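What follows is a structure written as structure tokens; I'll ask about it next.
The other protein chains are all here in position, but one chain of the complex has been omitted.
Read from first to last, the chains carry the letters A, B, C and D; within each, the first residue is number 1.
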Amino acid sequence: MLLYLVWLLPLFGAVLLWALGPQLKSWAGPIGSALIGVSFAATAVLWNGATAPHGLHVPLVSWLAGWDFGLQLDRLSLIWSLIITGVGFLIHVYSIGYMDGDRAFARFFAYMNFFVFAMLTLVLSDNVVGLLVGWGLVGLASYFLIGFWFYKPTAVSAARKAFVMNVVGDVAIMFSIFLIVSKIGLTSYDAIFSQLGRSFSSHELFLIALGLFIGCAAKSAQIPLHTWLPDAMEGPTPVSALIHAATMVTAGVYLIARFAPLWSSSPDAQELTGAIGALTALAGAILGCAQWDIKRILAYSTMSQIGYMIMGVGVGAYDAGVFHFLTHAFFKAQLFLGAGIIIHALANEQDVRRMGGLRKTMPFAFVAMATGVLAISGFPGLSGFFSKDAVIYGALETGHPWLYAVGVITAGITAYYMFRLLFVTFFGAYRGAVDPSDLGIRHPELAGTAELAASSGAHPEEEEPHHHAPSWLMSAPVALLIVPTIAIGWLDFGGGDSRWQQFFGGFFPRAHELTANGAVVTHAAPFSEVVSTAIVFALVVIGFAVAYVRYGATPAPREAIARLRTETVRMPGVLANAYYFDAAYEALLVRPAYALGRWFIRVVDPHGIDAGVREVAISAQWLGHLFRSFQTGLVRAYALTIAVGVVCFVAYYALAFTGGAR
Amino acid sequence: MTVTALVLGPILIGLALYAIPRERGGVARIVAAVVAALTFALAAADPNAADASRHWLARPFDASFHLGFGPVSYWIVLLLALATFGGALALSGPRARDVAAQLLVLQGAMNGVFLAKDMLLFALFWDLMLIPVFLVLIQTPHARAAWKYLLYNLCGGLALLLATAAFGAVAGTTDVIGRTGLHVMIGDLWGTWIFAGFAFAFLVKTPVFPFHTWMPDTYADLPPPVVAVVSSVQSKAGLYGFLAVVLPFLGPEAARAQTLMFVLGMIALIYGALASLAERDAKRVVAYSSLSHLGLILLAVFSGSVLAIQGAVVYMVAHGLFSAVLFLVLGAVEQREETRDLTRLGGLGARNPKLAGALMLAALAALGLPGLAGFSGEILILTGVFRAGFVWPAIVALVAIVLASAYMLRLFQTVMNGPEVPDLPERRDMTWTEALAVAPLIAGFVVLGVAPGRVVDVAAGAAHAAVPNAAAFSRAPVAPEDSRVVGSR
Amino acid sequence: MSSALGSYPVAADYAALLPAFVVAIVPLALLFADLFFRGQGALRRGVAVGIAIAGLVAAGVIAAEQYPHDYAAFGGAFIQGGFSIVFSEIVIVATIATLMLSVGVGRDDQVAGTTSLLLWSASGAMLMSGAANLMAVFLGLELLSLALYCLCAMSPRRTARESALKYLILSSMASGFLLYGSALLFGATGSVAFAALAHATVTPLLALGAGLFLVGLAFKLSLVPFHAWTPDVYEGAPLPVTAFMSIATKAGTLAVLARFAYAALPPGHATAILAPLWLLAALSMLVGNLAALSQTDMKRLLAYSGIAQVGYIVTAFAGQTPAGLRYAILYLAGYMFMNLGAFAVVALMARDGDAVVGLPRFAGLAYRRPWLAAAMTFFLIGLAGLPPTIGFTGKILILTTTVSASYAWLAGILIAGTAISAYVYFKIVRVMFAQVDPAHVRDERSRNALPWVAVAVCAFATFVLGLVPLTPSNVLPLVK
Amino acid sequence: MIAFWIMALLMIASAVFTVTARQPVHSVVGLLVNFIALAAMYLTLQAEFLAVMQIVVYSGAILILFVFVIALLSSGTKPFVVGPDRAPRILIPAVVAAVLTLAGITVAALRTPVTVMQTTATNGTTGDANAFGSVANFGAALFTTHLLPFEITAFILMVAVIGVVLIAGDEGPAGIVRRKPKRNVQREPILRRDDKVAR
Partner (left out) sequence: MSVAPENYVALSAVLFFIGVVGVIARRNPLIMLMSIELLFNASNLALVTYARAWVDNVGHIFAFLVITVAAAEAAIALAIVVVTFRSRRFVDVDEVSALKG
């Protein structure tokens, strides 16, 4: 029963806030947050039930035999639910401060609650259809929140892009559902997994996994369906923190972890998933080095980190992948919230080139960001250190040395661009007053430097950046997040018998024990985890060093500006345009589709189909006039027509019958 | 006599509405709404009302005025009542009285179409259905749409007439709809032609790809209340005809025509989607979108899969619900802004949150958002189609679903989002009557999206009647679970 | 080989002929009564029309009495029975309706004459409906036609005389063909009785005679290509006469055609002999509707529509199935009501009940005279073959018989013709519902309200027949 | 035998003359000749009564009527002008059509020889009381077996009478009444007619 509560409270909140938003005024925020908090508490209460062997299970609705839907809470969904509600709660609280004074304060919280509800639907569902429902609903929620400021055309188009790409994922999952149902006619996880071996050929298994993975790729911004994520930063920063960093985008990880038996029994799927994950991790990291918009940097880092997770769960190191999700949820949320504080303080300035030297003016933000950066780049002892190494080593452990290599390199790059962010933002001198063109910013409106006038024009004292300190509503959640960011990693300390391993002990199939044909395959890792950790750490240090040399060593402001300028101008196009993915989609899919549609309605319908009909009608009219013209009004003409008719008659009878008689 | 009342009541009251002076449109509007509500209550009150039958012809074949609920028609009658209710409430303007009257006549005629248990009666109401729509259309400024509508649909109706006559001549009776265990022996030659006649009529009415061009014009020209009813229910008449009239008696012919129908359906799916992606007139966007959606139902009907047909019934009702809402809301928008041009509209959401919300919900249902009715229909249909062995049609349909999200969001965002357009007239948010008009429909497709179980169960009967020989259709051996999946619980 | 002394007619023979005789005698009483009412307009008209209607009703009642009995009167020249009675009743109803329309038409001193001519013409049609030999057919036809020639000229309009002249010349020519055909038939069989024809051996002479005979009938039915006279004559003639012509002539001629096609042809060769008839029907359905597309004068338009409608009726004969005959009669009755209803509406739109009523006069009628527009719409819907009218039911019955008689191609053409006709009829509906400034439309109202009765009755009958299609049961056998 | 051919030629010639004559009056003459020849034909076919009827009714009544009408139309102040009957374009197709008809009819007729019963016809000389075609024989049949057609003709003639009265009396009594006051100024309308003609 409590599970229903967990699931429905956010929905109730969403409806309530959406319906009565205007009346509630500033109470909307607290109410929304409170509901999520209650939901979190309830989830926590359910801990024991969830960790029981089969977890909690409650029925919902039934469409037809074999299509009975319910909720289930087991260890996996428990982790996710806790993160969703817990981190969600913090971000709600943060939002009260961040969104304060926004025109649609209540609507924002309605959407946020709705998102939590959708995400819970996704993770709590006990069957593929329910999962798909949640899958679609979170897409909708992210659409709402990306397009929250719907008077901004950029936000609107970004929202649509995100939604459509997610629908691509949805239909891919639908396709897998067809495959499953057309085989076994059932939709619940248990039924599917119990029949995996018997009912499906390995080919079908791969197809199912492929469909599901396309879904993951769309939702978790894996190449090639990642392009919506950076644009999604159009949404308010808390949204980016909750949806596009902590929870929704990691749904792919959840899906693969949920379908672990399927993946484990389809090596091809594992190879594919791992490869795509690694590729995404690397590509995202590289793009992260080329961005100037603070949120876009974080977005690409998110993409890269999710790449890690996908690689982990893909290759079979499920618990490692999930663990990385856990840690990432904390430190990435914290990073975003920290960035949010900065943006909030600088009146929506997002371009790091126009920041700098904020260390002194915003010490709290600096601390928050710094911990986050250290964590994400794997500084020993912090959460990211444990989880990332686990994932990377997992790749090696399951016999994917190339993926391992990619992971290691990516770790280094990650360190580089995260410290780059840190240095450029907080060190050196404040550049907020510098004319954008000096920084090589050609199109400020596109470069995230929104409200230029507000930041520079509205404030005469340009030397002194105006910083209203964040309200406690904003700083408290960040402060709370710092704790797990630092500490949570120790859950996985101690190798095989760590808390984490125990928690998921036997929950996931061990990748190197079970393969498609059940034969035992063991990959001997060439070296131990300690060595691997050392290698990774070395690369991290290198990355840090490069970043420090390029940005950290505080030179005179003028030189810094010059360097930023040259870097901006020299930025290779392939990076500046994110590998031209968007351009390619535009040219290959969008434009042709519109052109074809225009051709249909402008040419085919009027001149193709209707033309035929119109011709018939016209010729009918023409015949009508023709017959009219026969009607000369002359008696003799009529007589003649009669005579002609008679002739035909006579001819017929004479010929037909005399012919017969002859 | 419930069913008789459902048919005759609206028609008579509708004609009686002409007694109200033309100026008192408001009264007529209320009366129409009340009548629609009553029909809904009546139908909902006793779902298993007794058939009403009265003998009509003995020569040249048996025919009777036979009306009764069927597994499909029951839901559609309810849907029609809801749509008419919404349409009646949304009426306005100087011709409100006439339109209200025609709306009721239309409702009665369509009730007749769906309740008819006799093919001849079916054909009768089928042709009767034309008249009110035409009468409304010819009073619109330019009558081109009226002629198009009449030309296409009358040709269809006449083909139906001819086919019905032939069927009666061959089978000796037309009082067959919904009768099970009745074996009509129709020769190959006859069967083919009769099926061709029916199919032409139904394809035109639905409409499906080559015969669709009347639809955008008609939908664009009809006043929103009427188009809401027409698009939500009249477009189902053809598919219902396939389900209830053709498949049970002309199964072999239908199986033979299956490939053709699938091709047409797939073309309609993609064609409609792309067209509405590029269309500039808001109402035409929805019109083309329903071309796409109905193509999906056509696939379901001819897939021969029981599951798919159950889904088809769900989706028919669902489409009826959300297309009605779409047209009603767009009508409200047009009434406010005096334009439907997507290039001129924009930014209405800021001032009209209620309107935006309604349009959003309808659009979401239309693009098949999981949790709303569109989704439940789609997934059942496609699972069935896929299970019957048609992989590529299913994939094409999936592509169409992606496109659907694109054009529906385009429609919504261009109307409601973006910066406000300064030169548009003064706007006010949804009035209470408008809200009341769409509320039941929205509630309908939300409920249907979450728990379509009831509809699915009832539809099972129709599905089994429609595909007595599923094997003739399905390309793959029917999965053994099929029976179990469908076994009505 | 008839003996020199034939059989003397007995009372039963006259009894069988009573309805036609009543209709033919009443005019004498009428003309006589007219002498006493000179110079008092309305009353004079009333008396004339009243007597005529009374006589017609009486005749109708008598005929109804005789319905069950089959009797071959005058040596088989005239066969009284279900068949002829049904047609006679149709003619009678049509005539009564015509009289209702004609009350206001023409000069006071002419009403008696025109009325009696109308009745004689009607009696001619009734005689045709029972005529079972060539002579009776010819004479009935001439009685019908001669009266109509005169009636057509009964209007001050010059076009009336023109129409009369055209009708006269062309119709006489057609009668010539019919007559020559009869002569050849007589030559081929040695008898003028249909019954004898049925058993004759088929020779080219017989076939040719049948052909020329059919030409004569086709002209009277105005089947394409013998239709040319119809629009002109209908347009020129006074409106009531047009209405009468459009039903009575067709009824009588159809009776003869049915008798000829069903009973008077050697069974083996009937199909071959009648083949051209179906072609004519097909042509009529197409040409009639197509030519009506671009008409603007109502009477002319209805003339073309009539051409097409007769095509539908003749289609029912295809295959000479008994059912076909019954449905042809049913549809004829239905057509009578729909068509007379339309004519009555037109009559109500002209002050003297007889004027040139063009399509523009209907503009915005729905807003000026809603009831009239509603009635017209209903009749047009019926003519277009849409429910809930006899037009729909009759059509589907005809379709069924035609299809089951394996004349599917004719059925197809019927469908095509109907599709075209829809535009013709709904064009008028469209005009009536168009929003126009009343100032631009000449709005006349008929002085006498009697046509309203006709409208009401016709509308009622059109609707009821559609739901309850009564078909006469005992229409066969047609000859003895 | 010879008689037949002479008659035939005469009839054809007169018919052609009737159809082609410029002046209606000439046509009447041609028609008269044709009718008389036809009557003779009837005689050769042993239809005495019909022959007489032909002469009386046709030549006697109908043709006279024609002559009257011609006279009527040409009377009055207005000169009677026949429409300029220049060689009508329509003639050729007409002839063609007619020729085809003729061909058809004759072919059909010639292909079906009718059994001729010489004997019954020739016994009993013409003029015999009950001979075939004699008045008695004719009358008996007309008033017994074929009474109905005969009675119908009564109504036909009635129609003719009433109809002609109605048509011809177009101005009718009312018209006469209208003219009455104009009696004294009778010349006026004539003058007016004249300049109408001149115009």
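Everything that follows uses one rule, which is that a residue touches a chain if its C-beta (ideal position, glycine included) is under 8 Å from a C-beta of that chain, and two chains touch if they have at least 3 such contacts.
On a predicted model such as this, the values are computed, not experimentally measured, just so you know.
Student: With touch as defined up top, name the shown chains that contact the chain not shown.
Tutor: The omitted chain makes contact with A, C, D across the full complex.
Student: In the full complex, which residues of subunit A touch the absent chain?
Tutor: 628, 631-636, 639-640, 643
Student: List the subunit D residues touching the unshown chain?
Tutor: Those residues of subunit D that touch the unshown chain are 1, 4, 8, 11-12, 15-16, 18-19, 21, 24, 27-28, 31, 34-35, 38, 41-42, 44-47, 49-50, 53-54, 57-58, 61-62, 65-66, 68-70, 72-73, 78, 80-85, 88, 90-91, 93-95, 97-99, 101-102, 105-106, 109-110, 113-118, 120-121, 132-133, 137-138, 141-142, 145-146, 149-150, 153, 156-157, 159-160, 163-164, 167-168, 170, 197.
Student: Quickly run down the residues of subunit C that touch the omitted chain.
Tutor: The list for subunit C reads 1-2, 134-135, 138-139, 142, 146, 149-150, 153, 158-159, 161-166, 168-169, 172-173, 176, 179-180, 182-184, 186-187, 190-192, 231-233, 235-236, 295, 300.
Throughout what follows, only the chains that are shown with their structure count from here on.
Student: Count the C-beta contact pairs for A-C and for A-B, then tell me which is higher.
Tutor: Output for the comparison: A-B.
Student: Would you mind pulling out the distance in Å between where the CA atoms of subunit B average out and where those of subunit D do?
Tutor: 71
Student: Counting in whole Å, what is the centre-to-centre distance of subunit A and subunit D, each centre being its mean C-alpha position?
Tutor: Inter-chain centre distance comes to 103 Å.
Student: Quick check on subunit B: which residues sit in contact with 2+ other chains?
Tutor: In subunit B, 151 touch at least two other chains.
Student: Residues of subunit D that contact two or more other chains, please.
Tutor: 104-105, 107-108, 111
Student: Using the touch definition up top, name the residues of subunit C that touch subunit D in the complex.
Tutor: The contact residues of subunit C facing subunit D are 2, 4-9, 13, 17, 24, 27, 31, 73-75, 77-78, 107, 109-110, 113-114, 116-117, 120-121, 123-124, 127, 135-136, 139-140, 142-143, 146-147, 149-150, 153-154, 180, 184, 187-188, 203-208.
Student: Using the touch rule from the top, collect the residues of subunit D that touch subunit A in their complex.
Tutor: Listed in rising order, the residues of subunit D that touch subunit A are 88, 90, 93-94, 97-98, 100-101, 103-105, 107-108, 111.
Student: Can you check the complex and tell me which residues of subunit A touch subunit B?
Tutor: Residues of subunit A touching subunit B: 18, 61-67, 129, 132-137, 140, 143, 147, 150-151, 153, 156, 159-160, 163-164, 167-168, 170-171, 174-175, 177-179, 181-186, 593-594, 596-598, 600-601, 605-606, 609-610, 613, 617.
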